[in-house]
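Missing here is one protein chain; the remaining ones are kept as they sit in the complex.
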Amino acid sequence: MEQMDRRWIYLMVAIAVIIPFIVPAELPISITPEAQAVFDSVEAIPDGSNVFVVFDYYPSTIAECEPMTTTALRHFFRKNCNVITLSNIPLGGPSMAETVTRRVAEEYGKVYGEDYVNLGYKYGYVAVMTGMGSSIESIFPTDNSGTPLSELPLMDSVKNYDDIAFIFEVADNATADYWVSIVNAQYGVPMICGTTAVGAPKYYAFVASGQFLGLLGGMKGAAEYEQLVGMPDEAVRGMGAQSLVHLLIIALVALGNIGYFIIRYKQRRERI
Amino acid sequence: MRTTVPVAIAFLSGLLLVTAFFFRADTFVGGLSQELTVWLTIVGGFTLLLGVVSIVRVNWTAIQRRKEGWGYKILTILAVFAMAIPSVLSPDWSPLFGRAEGSVYDWLFQNLQMPMMATMFATLAFYIASAAYRAFRARSAEATILLITATLVMLWRVPMGEYILDQLPGDIPAFLNTYVMGGFNMAVQRGIIIGAALGAASMSLRIILGIERTYMGKG
Partner (left out) sequence: MSGVEIFQIWLMAFVTLALFSFMYKDNPIYKVAEHIFAGLTAGYQVGLVWDTVVLQQLWNPMLGGKWWLFVPGILGLLMFARFWQKWSWVSRVSLAFVMGVTSGIFITSQLHGLVLPQMQDTMVGISEKVGESEDPFGSNINGLLITDGEASDDVALAYDDTASVAVIAEPSVAETGYPQVLAGSTSSTGESVNRNGDASVLLQAEFADTAVLGFGEFYTIEFEIRESGEAQARSIAQSTVWSSGGISLTETGSGTFLAEYNYDPGDAQEVGSYDLQFTVERRSIMFLLTAIVIIGVIATLIYFYFSKPHTGALGVTAKVGIWFIMISFGAHFGYTVMGRVSLLIGRVQFLVEEWIASFSHIF
């Protein structure tokens, strides 16, 4: 068993992922208090507020993060909030913000420049986050496509963090730490975080301290949020495959340990 | 000169930003620090280009010396230029230039780079499954705790697993969320956050005071 070619394991994983997409099953998705808190805190924002949706993730984690940004945009547009997107990721961040936001905005008939703006990317998130506290325009003189902010009606009423009611940060890296330590701590803008599963355990500390009002962890967190907003989509559909692979990995771990203890038992007996 | 000037610049710029924390944005100090943050976004941006130049140089040298796999490196350099050149040309000349939707840059990103990057990281799922089977053993008490916690969390975070946990006595999902994630895990993460933040702050102080100079390299 120890000598099993690893490619058999790869094949098992591949089959476990594919089957639920061929034979889909509707699975109940339980809601954690952290995800409920995300939904509740967005619901509590007055309709029509200006909010930040931050695309701080690389294309590598698009499967986990994009369902979060997509659902957040739907949630905000449903509440007629004005959405300002930006990214601190030099690899694909601004492009994904542009594509996703335009797609969701079309669903709600939102107009670019009036209902939403994509500020794009600037180097150095520490400087960007600090600088926007005084003036967003000094850090982002133009939007992502080069249009001066002064020509975008939405930005007439958005000068710095004082004009931002909420930050919805979706991150697969440590930028979330700086949104907390710089923006939330110094400027008091309430925020929540959607993060990859790898990052979620760390951010329980920020939820406990009240620095994050809520937390979405990985694809399950995204599925919970989709469920709460009432728009089940990619993340909810992925839960079948997620379940099967988890069970497969647990079975593999159990199998590996059984083999390990049998060998250890035999070795001990031989020694005696 | 080679060391004193950089140390002085780090000291003055760092000190100004620390001081600015206690000033309002509309004061002289606040305004000056704001200007420096803008400067940082500019200067730092060039470091990204530095990385690209470095990649091209390394690959070009390998091609010149006909090192193993040099043919593939030609593809790397071609890909760099295929992405870079149309993006720096003015979109006023052609909709294929620039970064907007419909440009070569955006097309390559959406249709090649994005799926490739997502796939690169997706392969990790296979490796982690294989590693779990081969290496995840209850060899000691500590390893057993790690294994049990990992298994319970894996079950808890998926619908089918949660169904299994619900069949067991007690509210295990609630226990896992409140006590394992919000208790034991949170305490450790908090300890790490506090430790790392103190480390980062003291390292920053060392840089500003010129005690830490390793970022300058040798020479």
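Which chain is which? They are A and B, in the order written, and residues in each are numbered from 1.
The criterion applied here is as follows: a residue touches a chain if its C-beta (ideal position, glycine included) is under 8 Å from a C-beta of that chain, and two chains touch if they have at least 3 such contacts.
The structure displayed is predicted, hence computed values, not measured ones.
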Any idea which chains on screen the missing one touches?
A, B
Looking beyond the chains shown, say which of A:Ala25, A:Val111, A:Ala185 or A:Ile258 touches the absent one.
A:Ala185
Can you name the residues of chain B that touch the chain not displayed here?
2-3, 5-7, 9-18, 20-21, 33, 36-53, 55-57, 69, 72-73, 75-84, 86-88, 98-99, 105, 108-113, 115-129, 132, 142-143, 145-154, 156-158, 171, 174-175, 178-195, 197-198, 200-201, 203-205, 207-208, 215-217, 219
Which chain A residues would touch the chain omitted from the figure, given the whole complex?
7, 10, 13-14, 17-18, 21-22, 60-64, 90-92, 94, 120-124, 126-127, 130, 140-142, 144, 146, 177-178, 180-182, 184-186, 196-198, 200-201, 205, 208-211, 217-220, 234, 237-238, 241-242, 245-246, 249
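By our rule, only the chains that are shown with their structure count from here on.
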So, in the complex, the side of chain A touching chain B is made of residues 2, 4, 6, 9-10, 12-14, 17, 27-30, 32-34, 58-63, 90-92, 95-96, 98-99, 102, 122-124, 126-128, 130-131, 133-135, 138-139, 144-145, 160, 177, 181, 186, 197, 201-205, 207-208, 217-218, 220, 239-240, 242-250, 252-253, 255-257, 260
Of all residues in chain B, those that touch chain A in their complex
17, 21, 25, 30-31, 33-34, 37-38, 40-42, 44-45, 47-48, 99-101, 106, 109-110, 113-114, 117-118, 120-122, 125-126, 128-130, 132-134, 136-139, 147, 151, 154-155, 157-163, 173, 177, 181-182, 185-186, 189-190, 192-193, 197
